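Partial view: only certain chains, each at its native spot in the assembly.
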Amino acid sequence: MSETPSTPAAEDPVVRITGLHKSFGSLQVLRGIDLEVRRGDVVCIIGASGSGKSTLLRCVNLLEVPDSGQIVVHGTDLTDPDVDIDKARRGIGMVFQSFNLFSHLSVVDNLTIAQRKVLGRSKAESWNIANTNLNKVGLGDKVHSMPTQLSGGQQQRAAIARALSMDPDVMLFDEPTSALDPELVGDVLGVMRQLADEGMTMLVVTHEMQFAKEVADVVLFMDGGVVVEQGAPAQVIGDPQHERTRTFLSRVLNPVQVEE
Amino acid sequence: FQRLEPGAVSQPGDPIELLEAGQLKTCTHLPYPPFQSTENDEIVGFDVDVVDEVAKRIGANQVIFDTSFEGIETGQSFEIGDCDVAAAGMTITPERERVMDFSDPYFDALQSLLVRTGSDISSLADLRGKTLGVQQGTTGEEYATREQQKNGYRTIQFEDLALLQTAVLTGRVEAGINDNGVLYDYAKDNPKTTVSAEFDTGDRYGIAVRKGNGALLAKINEVLAQIEADGTYDQLYLKWFGRKPDSSDERER
Amino acid sequence: MAVSKRKRARVVRGVQYGILVAVVILVILFADWGAIRDAFFNLDAAGTQVPQIFTSALVNTALYTLLGFAFGLALGLVLALMKLSSVPPYRWLATIYIEFFRGVPALLVFITLGFGVPIAFQIKFGLYTTVMLALGLVGAAYMAETIRAGIQAVPKGQLEAARSLGMSHGRAMITIVIPQAFRIILPPLTNELILLTKDSSLIYVLGLAREEYDLTKFGREGLNETSSLTPILLAGLCYLIITIPLSYLSRYLERRTGRKKAAADTAAALEVKG
């Protein structure tokens, strides 16, 4: 096991990705990604289906193992073969499109199990932290519910609370609202906006342009495994420079106008 | 599990070694009345009584183990140590003598034909072009196979006696061949069937032991001679077959 | 849809009932009821069977089955983990085992185990051990596939979520995946218990002492003694006493697993209104 360097200098980026490549068989999904995320930044990643957004996010906590390139999170180089990846992952919260609450555990057990088994917190302490985070996402009354008794929106908020309970340095969101009924989207985006306001560092894959416009510090447009364009939302969404970005945005923003 | 001990070769007069002290384990294949069958939850029959006489005289209890007849007649039951003796209305044949040792004969068996009442089949020759049921692994089967060419019937093989008898009853086969003792017993209870022929094939039943177990074999022969002499044998015969044996000379022949 | 063509529907239904009645009448006329009663519902024959069929044969069948099931479950779990192992020889061994025992009749396995193995290895098992091995070896092949499928049926996202919280692979399997897999496989496992109950009817080939008879052997013996099919029928009913409740249990468990998803959908629909 190697040591995680403690408290990196404040100006260091929380996430630094350099030259990231990833293929599935013969399919090159990521073809050289470079990215720096500073503390407190909200980075929204947009792009067409299949462009590699999820793969990029999953590489950041090694759910996919990169072929080459470097991923440094909070000072730890994840691609170092001797790194204790389980330990490194504790600092990285992940929220999935399909929620992935543990379906055999109640909401509070979902929030406490990793605190106890991984961080070794006491039952009381983990319970307190779980409660605080559930209240934060507006589920203070669902402590003892089973995941199946919750709506999709509630499940996703519980999943966010679960990730927060591990005190992550950075949160990854992979299309957190795509599996939700349109009317349940708002609650989840509300929680995410609040997190951003509190200064959480966030990497968000999303199709919600409105959210990206209002909340993101940086918007990244991906296509074919590379970052085509990147910058402030007003620039990338409001005034895209690349043809591919423009096509994508016009399709997503004005579905009705698209012709046959 | 326990490791198999093939069992030492012993000579007449050596001490008798049983698989388990105090128990004479007998392999048989049920049902084969009146030699062995179940009545009121107990296994009874002529063979059972004869072996009991042996058990009594070596100070053991008979424990009966019902197993497949093929297991008995191939000697496997002895090889895997299931039993000390096999008493299953089993005819002494050269093939069987190769894999086990037989006592002196204790019963003369005739082969017989079971047919439905009213059937005109009274010999193997009458079966030409028809079907004859046999029980797997019996001397009846062997006899029927031997005579098949000459008489031109088909043999249908059944797993046990009961299935063979029922097959005759239902007409699945025109006739069934087996030892006379058991077939008479069945026909008595099932008036829809009758025994229509007997053939003397010179079959003699013997009690079998594991090959080389000379001590036990000698004891069995000794007991057989004793009960013959003191009339016990005739009593048992009367009990199970309803009559006295024809003549002891014939059996000894 | 029920509204359309009322009349035609009425005619169709009439024809269906007609066929049913005709078949029933034919059976009544055709069958020899006296013989059927003698054969199937012979009270005398039944009398000689009861109560031993319940106190001994039924109990033995249940006992044999449970022995085989317990051993089969343990071996099946090992085989399932072997099939999911990253070490190729383990996967190969498990695959060969499973293919072999799923492809060969239980009867052959019983004969081989009862007569072949003792000769080849010069060892002898007691009856209970033999039964446990014979039924267990057959059952393990089925259960291995069930358990493996159950583990793989746990959504990959559950493992990923556990890993992303910092759990090791082993801990994630034990605390998250296997408990969920167990719920998934409970219904098919119950079905395999039914299959084993039925396969236990073949252990007579191993050779049984009177007090060791299972239901089938007991029924066949009764058939011999009474020349009536009643004992066989009784044995069949005894099997149903075991298998039908198990089959309802299996379906209940399956429905319960299914209903959870439905409950989630309902909850989602309700939130909007609330």
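Note that the chains are named A, B and C in the order they appear, and that numbering of residues resets to 1 at the start of each chain.
Assume a residue touches a chain if its C-beta (ideal position, glycine included) is under 8 Å from a C-beta of that chain, and two chains touch if they have at least 3 such contacts.
Bear in mind that the values here come from a model prediction, so they are computed numbers and not experimental data.
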| item | value |
| --- | --- |
| Composition by chain label (entire complex, not just displayed copies) | A x2, B x1, C x2 |
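Criterion: only the chains that are shown with their structure count from here on.
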| item | value |
| --- | --- |
| Innermost chain, taking as reference the mean of every protein Cα atom displayed | C |
| Chain pair with the greatest number of C-beta contact pairs | A-C |
| Far-end chain from chain C, centres as C-alpha averages | A |
| Centre distance in Å when chain A and chain C are each reduced to the mean of their C-alpha atoms | 46 |
| Geometric centre distance via CA averages, chain C-chain B, whole Å | 38 |
| Shared interface positions of chain A, touching two or more other chains | none |
| For chain B, residues contacting two or more additional chains | none |
| Parts of chain C lying in touch with chain A, wherever the complex brings them together | 155, 157-158, 160-168, 171, 175-176, 179-180, 183, 260-261, 263-264, 267-272 |
| Residue ranges of chain C in contact with chain B within the complex | 48, 52, 114-115, 118-119, 122-126, 129, 205-210, 220-221, 223-225, 227 |
| For the chain B and chain C complex, residues of the former touching the latter | 1-4, 6, 27, 30-31, 37-43, 63-68, 71, 76-77, 79-82, 160-162, 166, 169, 189-190 |
